[in-house]
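Every protein chain except one is present and positioned as in the full complex.
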Amino acid sequence: MRGLIQRFSGLFILLALCLFLSFSTEYFLTQRNLVNIVLQTSILAIVALGVGMTMLTAGIDLSVGSVAAFCGAIAAGLIVESQLGIWLAIPVAVVAGISLGLLNGLLIVYGSLPPFIATLATMAIGRGLTLVYTDGRPITVPDPAFVFIGNGEVLGVPLPVIIMAALLLTAYLFLAHTRTGRNLYAIGGNEKTAHLAGISVARGKLLVYMISAFAAATAGIILTARLWSAQPTTGMGLELEAIAAAVLGGTSLFGGRGSAWGIMVGVFIIGVVSNGLNLLEISSYYQQVIKGFVFIMAVILDMYARKK
Amino acid sequence: SVTLGLSLSTLNNPFFVTLKDGAMKAANAAGVKLVVTDSQDNPATEAKNIEDLIIKKVDALLINPTDSSAIAPSVFKANKAGIPVFTVDRSASSGEVVAHIASDNVAGGILAGEFLVQKLSAKGKVVELEGIAGSSAAIDRGKGFNQVMGKNAGITVVAKQTANFNRAEGLRVFENILQAQPEISGVFAHNDEMILGAIQAAQAAGRDSGIVFVGFDAVDDAVNAVKAGQLAATVAQQPAVIGELGVKTAVDFLNGKSVEKNIPVPLSLVTQ
Amino acid sequence: MEKMRGIKAYLQQSGLLIFILIMVGVLALLSDRFLTPANLINILRQASINGIISVGMMLVILTAGIDLSVGAILALSVVVTADLMHRDLPPLLAATAGLSLGGLLGFVNGWLVSRIKVPPFIATLGMMSFARGLALAYTGGKPVTGLDAGFRFLGTGLVAHIPMPIIIAALVFLAGYLLLSQTRIGAYLYALGENREAALFSGIATGFYTKFVFTASGVLAALSGMILIARLDSAQPVIGLGYEFDAIAAVVIGGTSLAGGEGRLSGTLLGVLIIAMLNNALNLTNVSSFYEGIVKGMVIALALILHGLVRKL
Partner (left out) sequence: MAIGPCILRMEGITKRFPGVKALDEVRFDLCAGEIHALAGENGAGKSTLMKILSGEYQADGGTIHLKDNPVEIANPQTAQTLGIAIINQELALIPYLSVAENIFLGREPVKQVPRFVDWQKLNQDAAEYLQRLKLDFGPQTLVEDLSIAQQQMVEVAKALSLDAQILIMDEPTSALTEKESEILFDLMAELKARGIAVVYISHRMEEIQRLADRVTVFRDGRYVATSEIADITIEGIIQQMVGRKLQAHTPVTAIQATETALKLVDLTVHRHGIEALNLSLGKGEVLGIAGLVGAGRSELARSIFGVDPIDSGDIFVDGRKVRIQSPKDAIAAGIGLVPENRKEQGLLLKMAVGENITINILKRISRFLFLNKRKAMDIAQTYIEKLKVKTPGAMEKTINLSGGNQQKIVIAKWLTMHPQVMILDEPTRGIDIGAKNEIYALIRELAGSGMGILIISSELPEILRLCNRIAVMSQRKITAILSREDATQERIMTYATGG
């Protein structure tokens, strides 16, 4: 039992939160609300998985919000203005996003920039490109096939949730069971040792920033589909929320520590808390006050649960 | 008892806080409950909040969209759940909306532009302080303003910079513009916060007397500044009235009365 | 020999300085208004706000921490100060209360980090949300406008023709410089950031100094807030939104490692100046807001790439 609590401490905190909410509001423990929570958190989850991977290598990715906006805009623009079908538009948008991730990676690996600064620069550049591309205006996408990505359901499960689940599973398998994934931990744990062991640190880093951008691009496209329109201001502040989710889920900002499931738990703690605060009708100002408090408490509880 | 949901685009801006206050007042008067959520200018957060309100089964939704097109899916969701939707201040591009209560941002921009043209006798150099790039308020207000400027050859817009709807940035950005432009006769800002910052910058540089300042929103500080003669004018959208009318309309509708589809709230210019 | 190495080390640090000189040259060509004394003073005055916060941020980052709450602490401190002045408290008292509040919130950060062992990122992110929420709740989301004329001297006054904000920032930098390079506290802070365990084994009161840096960061955030509201004649609950990013960027551009233990205050000063000059130049040359981010991002990346190249020489 003790070991169980230690291993799944984050999960227990999440369950405790849910338990508390199911007693304090009748709306919480309804099937509809639970699906709602998962749907709401799917975008954050996808982004956090990507950002979490950069954190594993002792990096960080601040550009995800901008990349999401950029890719959403490109996809929307290609569909609406260039009349490209979604099967062409989406891959092009994703590739555009990944190239921003590649830019991050190149600046970090070959430009020797600290990840914080490199991705901060890309964050600004990505937002600027989005504004230029959209001319600062939202692009509405009426295409029903595209809209389906964000709002459709398959066997009663919302499509964004399915995409999230698929990415989560992939991320888990990648991080826990592939050589490349495991080597990311080595890069974050001790870069020099990893290098001496013949692991290509440069390749690993390039990869994680591209994965992170891919995740952000996916999230941006889902978001655009969900809102039926690409917003040039979308995704502002997403990076901070994603990093917070990863850290809440036990990912270390100094690298080498974290897991896909942990990140998921962090994401759901954030999702459940904001849903719960809404259901409890807390005023938006006090929501912020309480959120700050709950995050810190969650980490503290987690640490005490883990203590041997 | 009746519960109304009010989804606001932001509560970090006095304009919407005033709108909320107006709505609260009307709700108290009508004896209905009002649940307020804050989208923090983020359409994704907005979609979440509205989903949560739908789950709570509010009797009617008053939505102040962060963006007209991004709100559409949420409106459809509410429609599907059988909850009547009212939009305030900003409209929804599609979906079934019972009534829209607002004043027009583009019209407001035109109003401000025309006032400035008249004040400057149709000639001079003006500066435009823009809101958050890509936000709908910035787009619409800028559009109206620039329509007017485009028609007046005597007036040139010499600088056009964003100060993100924020007073401290208004101060900083206008300070810089003052350095670049030895001659400025008028300033229009997409909201009052920025124009109030700009006024402080001009005062500190001793250049406030020659400049006509025009703001937008008519928040309390701006109205006071107009009274004090620092601000020439501000476009009043009467947020409190918008909020009040929104709640009243929704309550009327729930009580079975018929309501107008479009309820305009008149714009006015607050001047000395 | 020793001396040669000293000079070389100094030159290696100077990539940023070279970059600033190039930047000044380019900007002077782009805008004839750039290199005027009035504009230079203007830049310094604008830099002072971020500068003061950055000194606190630098202390925190040196110890391998991070402070995301500076903007929110600034906001809560200033709305309380402004409100107290509205309630007829003497400005000096009101400002002291605001600074103390900033210090208190910073102390709570430090306590959470050192005693409860909450990662700094989460502790200060929590504080950011907490303090911002309180600032909004305290004011109901509306600004507190109209401040005491004497208080406003802090932001608008001149002493020997130099604006007060610049003087205060200069003093803060001077104090930071003395602290970091001339006192034993500075040595302890570097040690703490470089290797917390070794610092502990060396008998350094790691907990105390962690609380110290976060408290200092809180006080300095509040101080720069005081200057800002004195200039604006108004305190808004949304003031200081995103300032943490500017401060962290200045510190990191200045060569301080986010992993702690390495960095110089002179670098931070250069980082602050680069950001301020960039903002100024974008306005002077009237770059469209759409392109602003693109230019900013590229310039910052370039600055650091150049810095890295010079270092390798």
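Each chain carries a letter (A, B and C) given by its place in the written order, and its residues are counted from 1.
In the analysis below, contacts are C-beta pairs under 8 Å (C-beta built on N, C-alpha and C of every residue); 3 or more make two chains touch, one makes a residue touch a chain.
What you see is a predicted model; the values in this text were computed from it and never measured.
Asker: Name every shown chain in contact with the chain that has been left out of the document.
Answerer: Visible chains that the missing one touches: A, C.
Asker: Would you mind spotting which of A:Val80, A:Ile139 or A:Ile199 touches the chain that isn't drawn?
Answerer: A:Ile199
Asker: Given that one chain is not shown, which residue among A:Ser22, A:Ser99 or A:Asn190 touches it?
Answerer: The one listed residue touching the chain not shown is A:Asn190.
Asker: Considering the entire assembly, which residues of chain A contact the chain that has been omitted?
Answerer: 173, 177-179, 182-183, 185-186, 189-190, 192-199, 256-257
Asker: For chain C, which positions touch the chain that isn't shown here?
Answerer: Chain C touches the missing chain through residues 1-2, 5-6, 178, 182-185, 187-188, 190-191, 194-195, 197-205, 261-262.
By definition in this document, only the chains that are shown with their structure count from here on.
Asker: If you average the CA atoms of chain B and of chain C, how many Å lie between those two points?
Answerer: Averaging C-alpha atoms per chain gives centres 32 Å apart.
Asker: Counting in whole Å, what is the centre-to-centre distance of chain A and chain C, each centre being its mean C-alpha position?
Answerer: Those two chain centres are 29 Å apart.
Asker: Give me the residues of chain A that touch two or more other chains.
Answerer: 131, 136, 283-285, 287
Asker: What are the residues of chain B that contact at least two other chains?
Answerer: As it turns out, chain B has residues touching two or more other chains at 11, 133.
Asker: Could you pull out which chain C residues touch chain A in their complex?
Answerer: It is residues 68, 112, 116-119, 121-123, 125-134, 136-137, 141, 245, 248-249, 252-253, 257-259, 289-298, 300-301, 304-305, 308 of chain C that touch chain A.
Asker: Which residues of chain C touch chain B in their complex?
Answerer: It comes out as residues 31, 33, 36, 38-39, 42, 45-46, 136, 140-143, 145-146, 156, 228, 231-234, 236-241, 279-280, 282-286, 288-290, 292.
Asker: Enumerate the contact residues on chain B facing chain C in the complex.
Answerer: Residues 11-14, 17, 130, 133, 158-162, 166-168, 171-173, 175-177, 179-180, 193, 196-197, 200, 204, 219-221, 224.
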